[in-house]
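Report on one structure; see the data block that follows.
Yeah, one chain of the complex is gone here, protein chain that is, but the others are all in their spots.
Note that the chains take the letters A and B in the order they are written out, and that residue 1 is the start of every chain.
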Amino acid sequence: MPTSAKGTGKTRKVLGALVFIFVLLGLYWGLLHAPTHPVQLDIQRIMYLHIPSILTAYLAFFIVFVGSCLYLWKGERRDDILANSAAEIGVLLTAVTIITGILWGKKTWFSPGDWWTWDARLTLTALLLLIFVGYLMLRALIEDERRGAVCGAVLGIIGFLDIPLIHMAVHWFQTLHQAPSILQTEKAPWENIPPDWLVPLSINFIAFILLFFYLLSLRLHVGEIEEEIKKLKLYGRA
Amino acid sequence: MNILRQTYWLLWKDVLLEIRRRESLLSMFFFGTILLFLFHFSFEIPRDKTAAMAPGLLWLAFIFTGTLALTQLFQDEKESQCLDALLLCPMDRGALYLAKVLFNFLIMMLVELVIFPLFGILFNLDLWNLLPSLFGVALLGTLGFCVLGTLFSALTLRARAKELLLPLILFPLMIPSILGAIRAMQIIFGAGNSEELFQWIRMLIVFDVIFMTVGFLIFEWVIEE
Partner (left out) sequence: MGVVLRRVSKSYGFFWALREIDLTFNKGDCVALLGPNGAGKTTLLKLLSALLYPTSGEIEVDGQTLKQGNLQARSTVGLLSPDGQIYDKLTAKENLQFFTALSGNNFSPRDLDHALGQVGLSSWSDAYGSSLSHGMKCRLAIAKWSLIEPSLLLLDEPYGVLDGSGVDLLESFLKRLCQKGAIVVMATHNVQRVLALCTRALILNGGKVIFDEPRQEPWKSFHAAFADFLPSEE
């Protein structure tokens, strides 16, 4: 095994340790140390999970786009693995966002007893989840490696280009069409954040970003090992 | 210029085959009609609500029938290896994309040409004066559907369970175009102002232009193995 591979293995371990520290710190600060919300009480602490996960999901989907473009341009398998892994983690984070959002919203701004509201932001996040679940399905249902990579890249690019349009369309649909009383789009529940909450929020955000890159590096490592196996098979027995 | 000539030949072939086989058009037309009956049974639309519900129902019918056509778009040619023969030709892959988009657009518009009046008759909706403007919107919406649908039809061509996969990845991405078409038609039926109408029409045009361009440029990667 070349020394560079050992080097990246070490970096990954350091990254893993950092993830561990920051997640623990974030959990402690967010759940115990940060002040309780005057109105929403403890349910507001879900914010420390909700916001970092959606922001990291956006980052993940942006990386899907970048990896897809790079793959179509250069044809390096590494870029495809990057895009595919980022999509997997992005889907996970989006699902976390929606679940935490529903739990939070149910206690605060949904109509009493509701489990869902067709608010523009919630709808958009759900659509984002559907689009990238479609991406993962596409990847799973195409056997040929190169073909799957190309199709995934095309879908990754189209999806990314489409998101602003979907965003606009859904917003217009809600604002121009439905009664404004349902609307919550003008002000997000987490706006006007006092500094006491900003610190734990930032720590959790860093923890999520680190976790994301850690998971990504693990997936890339699996890809490298696969390539290694393929090379061995190529030069191995006839 | 060459690309237009190639597009012409490819379209000529598709139209001729459709005239001789009469597969897609007829099955799409009957499927659309059956959907109208199903809508009647599922919703029992009251007379005063018909105009408000018409755009959504019509568009739902077109999307389902259109998906039917999309899954067939490359299937025959793949099975008969004609797709290989096409790819062996030194033609611009964009020409193949344009021809397929135009062909799908053509048969969907023909189906809509029948289904619109049929809806008016079956549900006693007086839409005859509105037909030209409705078709204007339908034109833009259908083009958007074909532009992205053709690309994804080729994309799922070599996947397992492609008939299921195609709508799964196509529909969420079609939302701007679907919303645009439905809202624009609702406004034509009298629910909204003209300013909003133009906003949605702009959305439809932007959608068509963006994805027509992307599809044209990217199709080469999608269709080749």
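Following the convention adopted for this analysis, contacts are C-beta pairs under 8 Å (C-beta built on N, C-alpha and C of every residue); 3 or more make two chains touch, one makes a residue touch a chain.
Not measured: the values here are computed from a predicted model.
*Asks:* Which candidate, B:45, B:68, B:86 or B:125, sits in contact with the chain we can't see?
*Replies:* Of the candidates B:45, B:68, B:86 or B:125, B:86 is in touch with the missing chain.
*Asks:* Touching the absent chain: which residues on subunit A qualify?
*Replies:* With respect to the unshown chain, the touching residues of subunit A are 143-146, 229-230, 233-234, 238.
*Asks:* Go through subunit B and note every residue touching the omitted chain.
*Replies:* Answer for subunit B: residues 2, 5-6, 9-10, 12-13, 16-17, 20-21, 80-82, 84-92, 220-221, 224-225 touch the chain left out.
In this text, only the chains that are shown with their structure count from here on.
*Asks:* Just the number, please: Cα centre separation of subunit A and subunit B in whole Å.
*Replies:* 32
*Asks:* Tell me, which parts of subunit A touch subunit B in their complex?
*Replies:* On the subunit A side, the touching residues are 72, 127, 130-131, 134-135, 137-138, 141-144, 147, 150-151, 153-155, 157-159, 161-162, 165-166, 168-170, 172-173, 176-177.
*Asks:* Please output the residues of subunit B touching subunit A within their complex, sorted ascending.
*Replies:* 148, 151, 155-156, 158-162, 165, 168-169, 172-173, 175-176, 179-180, 183, 192, 196, 199-200, 203, 206-207, 210-211, 214, 218, 221-222, 225
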